[in-house]
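One structure, as structure tokens, below. Some questions next.
Of the protein chains in this complex, one is absent; all others appear in place.
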Amino acid sequence: MKTSRFLFPLLVLLSGCSGGVQSALNAQGHSAVALKDLIIFIVLVCTAVWLAVVLVMAWALMRRHKRQEGEAAERKMTIAVSVAIVMTVLIVGVLTFASFLTTRSLYSGTDATVTIRVRAQQWWWQFIYDNADPSIAFQTANEFHIPVGKDVRLQLEAVDVIHSFWVPSLAGKQDNIPGRENVLTLRADKPGVYRGQCAEFCGLQHSHMAFLVVAEEEADYQRWAAQQRQAAVQPVSAEAAAGRDVFMSKPCAACHTVRGTQASGTSGPDLTHVGSRSTIAAGLLETTRGSLAAWIADPQTLKPGNNMPIVPLTSDELRQISAYMEGLK
Amino acid sequence: MKDLVVLDVSKLPLHGTGMASPTWWATCTFMLIEGMGFGLAIAVYFYLMSLAPQWPIGAPPPDLFAGACLTVLLVASIIPNILVSRWARRRELKKVKIGLLIMSFFGIVPLVFRIFEFPALNVSWDDNAYGSIVWTILGLHTTHILTDLVDTLVLTALMFSRHGDNTRRYGDVEDNCLYWNFVVIAWLPLYGCLYWVPRL
Amino acid sequence: MSSETARYTSLILPPGAWLMTTQLGQMLPYVDCLEKTHWTAFTAFAAVFLAAAGGLLGWKSYSAAASRTARFVSGFGIFFGCAIGFALLLQGAASLLLNECER
């Protein structure tokens, strides 16, 4: 590898920089690692072929011309071209086999312990942890947790238009298509927070449709799941309590659910534990009281065209409602 | 650059027919385009059928009468059509004129039955995907008949005019006959799709 | 078979076989997955055979050809047999290596 770093500047870029939390080259999951190996293999082979072609071209341009004419020269050329064609066939064959073998290695059985329904919609992600016992089912938005080292089965659905579920550090993408159901199996090898983003153009705010996958040890995951199953916590401060009342009396409750209250709208994300998520508005802003206030005050400036309307609030109401939201851990 | 004459083509005819005629080839290419269109329509029909839990979706299969009459008429029209083509090749102006009148008739009458075919589908185009594809297929083929009918009518008028007795016009008549054969042959798989596949 | 027929058969056979498998490859895996059959693999290799036969016919008509242009056309048959046969072999490999149910 060390010598190849001098030879292939492309490889330096590939192996030297992993490209952050949302990169196919920063592979942290079973599938992504297999894909990264395939990517590096094919890129190396192709780079070699490209270099060979360019070198032959350069040689052809620079060689001193003897201007061989006649049949001998022609026959030599025919042999060279034939060899090149045979090489092409062999290389293409090898790459195709590599591709098929990788596809085969990605196929995992149905021994997934966790199944999550991923409902993509303009322009946010709904993650539903279904259970036969509805009392322990719960849902979250734009952020979900998975146990490390376990296969997680994702059922991909779309509510409105086509979206595509993609966490490059964990696996390749798979589309969410209205009227169809796709399945993607994920497995994170290391604990961490991985970013994903909608990969299929889905309208105005396609750019702001991100989510986070939090992979954690089994015990942490179970603790998180148990906490998510709880109904919303009661506000602890007077300000937050006032915020709850504003929330219930304004149109907010018509679109959002806060379990344990009368708010049970379903067109927007479930906010029961919104304070426990690290971002709001599908990865747009970090969850702080300030960003919550900014978002609620004017969602259309921060994310033009999204489906959350501007609800007229006084500055007191805005402060109270943000406090309430932040407290929904 | 100097010309070195090596070939004299002055004895060649001023217009070729069949494979010697560019128009004949253009007719064939247009048939390829339209054939591709019909092929796609059939493919879409079967594609939608493969997705549907039952086929036809939410409707009884189409009633047979109008479609059967039209099909019989179209198939029968092949005979005069071939005759017209033969007369045109032999440049028999009078027979060609009569033949074109007959073919105009064979273009109009199927359209009358076609009017009754649409309600016989027992489904509206906006009911479901089944309705959409059968209306589209029927609509496409109606356009097909209509365009050839207009073509035949104009050609008939032309043959009765002073421009009629001309090798080029006879070639046009032959190409028109070729195209009508295509209209009829293209209908048969469409007919099978529309009327008999739902009965399988 | 006359060399004329062989020539045109060799032009049609390999592409035809390949178009067929490419299309069937979109339908048969569903059947294979449900019924545990191997129709996809079967059609892929049947098509390899057809393409090879096309190539051979082209070759036969090449040597039997009288005119320059006829040989030119026969050359296409041979080439189609090889190039499309290769594509079909790769399809065949896929049908052996991959599981029919995988989505």
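By written order: A, B and C. Residues from 1 in each chain.
Basically, a contact is a pair of C-beta atoms (placed from the backbone, for glycine too) under 8 Å apart; a residue touches a chain by one contact, two chains touch by 3 or more.
Methods note: contacts and distances are computed from a predicted model.
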item: Listed names "NADH-quinone oxidoreductase subunit K", "Cytochrome c oxidase subunit 1", "Molybdopterin synthase sulfur carrier subunit" or "Electron transport complex protein RnfC", matching UniProt entry of the absent chain; value: "Cytochrome c oxidase subunit 1"
item: Neighbouring displayed chains - absent chain, whole complex; value: A, B, C
item: Selected from B:V44, B:I82 or B:A120 as touching the chain missing from the view; value: B:V44
item: Residue in contact with the excluded chain [from A:A24, A:A120, A:V258 or A:M308]; value: A:A24
item: Touch residues of chain B, complete complex, unshown partner; value: 1-16, 19-22, 25-26, 29-30, 32-34, 36-37, 40-41, 44, 47-48, 51-52, 57, 125-133, 135-136, 150, 154, 158, 163, 166-169
item: Residues of chain A in contact with the chain not shown; value: 13-14, 17, 19-25, 32, 34-35, 38-39, 42-43, 46-47, 49-50, 53-54, 56-57, 60-61, 63, 65, 67-68, 73, 77, 80-81, 84-85, 88-89, 92, 95-96, 98-100, 102-103, 106-107, 122, 156, 160-162, 164, 166, 168, 171-175, 177-180, 182-183, 195, 197-207, 210, 283-284, 304-305
item: Where the unshown chain meets chain C, residue by residue; value: 15, 18-19, 21-22, 25-30, 32-33, 40, 44, 68-69, 72-73, 75-76, 79-80, 83-84, 86-88, 90-91, 93-95, 98-103
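We take it that only the chains that are shown with their structure count from here on.
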item: Category of the chain touch graph - line, ring, star, complete, other; value: other
item: Pair of chains with maximal C-beta contact number; value: A-C
item: Centre-of-Cα separation between chain B and chain A, whole angstrom; value: 52
item: Chain centre separation (chain B, chain C; CA means) in Å; value: 33
item: Chain C residues touching chain A - in the complex, by the definition given at the top; value: 86, 90, 93-94, 97-99, 102-103
item: Interface residues, chain A side, partner chain C - complex; value: 89, 92-93, 96-97, 100-101, 103-104, 107, 182-183
